[in-house]
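Only one protein chain is missing; all other protein chains are in place.
Our next item is subunit A:
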Amino acid sequence: MSRTGSLGLDLEILRRLNRDRLVRVLEDAPGSKDLVIDSELLKMLDRIAGATLLRSHGVEKMHKLQRVPPPVQCGQRVYIVRPALVTVKYIADHVHEDARTHPDLRVHVVVVPRMTPWVTGLLEEEGLYGTLNLHEFTPEFVPLDEDLLSLEMTSFFRDAFLGGDYSGCVGVARALNTLQGLFGAFPNVVAHGRAARAVVGALDALTAQESPKKALQLPEIGHLFVFDRDADLVTPLLSQLTYEGALDEHFGIRAGVVELPKEVAGPDAPTKLPINARDTIYDNIRNRHFAGVSGYLITRAHEVKAKREQAQTMTTAQMKDFVANEIQTLQQLQRSLSLHLSACEAITTRTRKDFDSQLGMEHGLVTGAGTAAEAQTFLKDCLARMLPLHANLRLLCLLSLTQDGLSRDRYNTLSQRLLAAHGHRHLVTLQHLRQIGLLAVNESFTSGGGGGTGGANGSGGSGGSGSGGVAPLQDRLAQVASLLPRRGSGWRAAAKRLRLIPDAERSIDLHNPTDMSYVFNGAYTPAVPKVVGDVLSGRLSPAQLQDALKVLPGTTVVRTAAPGGPPPPRVALVVLLGGITFAEVAAFRLLALTSSTRIVLAATATATGTDLVAAAVV
């Protein structure tokens, strides 16, 4: 599966921007220094700057941020952290502790991506405000691959969709503005969802501040799409079936790096493996349906073996040529092949024996072939078998979403079982899931003000405003989180309107796919790639689009280029706020091929359904 070559968009420039910015921050603490890094940021920083670069700017030692302060070996220490309560507390403890033994230690704190007022407030409370040197490091999009950008804002989903804190949107807008500066303004814009609107609004504000000269630049990116993650929550909840998706589900991919356990990677090989298009083997299998991957790998392995065997019978001259040119590539291929084969093997053994029935259940829920009662029984079994919390929550949420909310009875039964299996504290988790909209309870309307304290329920927080002061806060919060009708018309209607469920009669070729639904065995097409595809192909006109997107929660902004201008370049930038799954990435890659458009994906982070439900877990 080769993709359209890079159409002039030089995304490498982003890497340089990030490097330069990081260097500037490091040079704000001139001389030698030790780094203490928030473990959440390790991968991203790794991605931005290698050890040599850090060393050349005075970095001596690097430590992970932990409760215990690292040894003082240097006159300066630089903390690079997210603005989080726990990180600030750790830093404060470290500083207080070291102040006694090393009064001369200069401490710098770099907050990624932005300093927030409450962090300064907290530092003030700790009496440290004046003694620390505070900096900010706002990264641009990190190019994870030639078509995938990420801001690595892993907490965006939680902040925005659970906490109602949309401040991350400003950071996204800034990063988009940089792209705008590099590649010209976006002539066509489609944004859907609350966070997406905030991003577009902030982007407009930034554009307005700039000199009008910029507008003259010819756009290199024809379309900008911005979607909130909650436009399609079903996709992340379904088990991913592409190789890349499976790697993410089983081992976790962070900032384009997969961390393989020792037994997979081999005893001497590095466990952290950057995965991208540069590995040709990987490039060929990443988007394949998992079922076809090992077959492909074995074929390739045979080829390599054959090549090697040829070498046995070579003349001296041929051998010379072989050694000079081919042997290295072959060795590389072989390494890569064996690694991916063992990863495949590991995934297969880790996959539960009843994975097929799980898959059947998931797909049955989506297509409507299976009933909620079956799923409930299946879920109860899973709970009784004490499967991991995240797996159970994913299933519970999928059940709720595809049924457009659970009945009160079913909710009570399942939540009681869930608490029995995983502990009572998850009563709060369930509440959080409901706030995000991953879980909903259908109340019968006759119950009046009775049991309806659940907050964001399936059919919208309509009751809140009437009762005024007595309205429970959760309802008021739900109101806030959806100043406009938040829930669309329910998932089922949306799936129908956007035609996300392919015709069951049509068979899908999983190995040479032509339809994006191959990522879920032909049971479901991820909504965002589907909508983008429909817009790019012209199946949905701007007016139709506005109408069609009404079924999704949130509101839409659509802007089209002034008529009469040159046709926009066939390059689309798709931004997903709250994380993108590799299933969607694969679908987009297929779309890029079939629509001969270059599609660059940009997300706050790459994510799986596990990451989403984990945002709710206390």
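In this text, contacts are C-beta pairs under 8 Å (C-beta built on N, C-alpha and C of every residue); 3 or more make two chains touch, one makes a residue touch a chain; residues count from 1.
In this text, contacts and distances are computed from a predicted model.
Only one chain is not pictured, and the protein name UniProt records for it, out of "Protein transport protein SEC23", "Vacuolar protein sorting-associated protein 16 homolog", "Response regulatory domain-containing protein" or "tRNA-splicing endonuclease subunit Sen34", is "Vacuolar protein sorting-associated protein 16 homolog". Within the whole complex, the absent chain has one touching residue among A:A421, A:A493, A:L510 or A:L593, and that is A:A421. For the chain left out of this panel, the touching residue among A:R15, A:R106, A:R335 or A:K380 is A:K380. When the whole complex is considered, the residue among A:Y90, A:Y166 or A:Y243 that touches the unshown chain is A:Y166.
On the side of subunit A, touch with the chain left out of the figure occurs at residues 85, 114, 116-118, 121-122, 163-167, 169-170, 198, 201-202, 205, 209, 211, 380-381, 383-386, 411-412, 415-417, 419-425, 427-428, 431, 449-451, 453-455, 469-474, 476-477, 479-481, 618.
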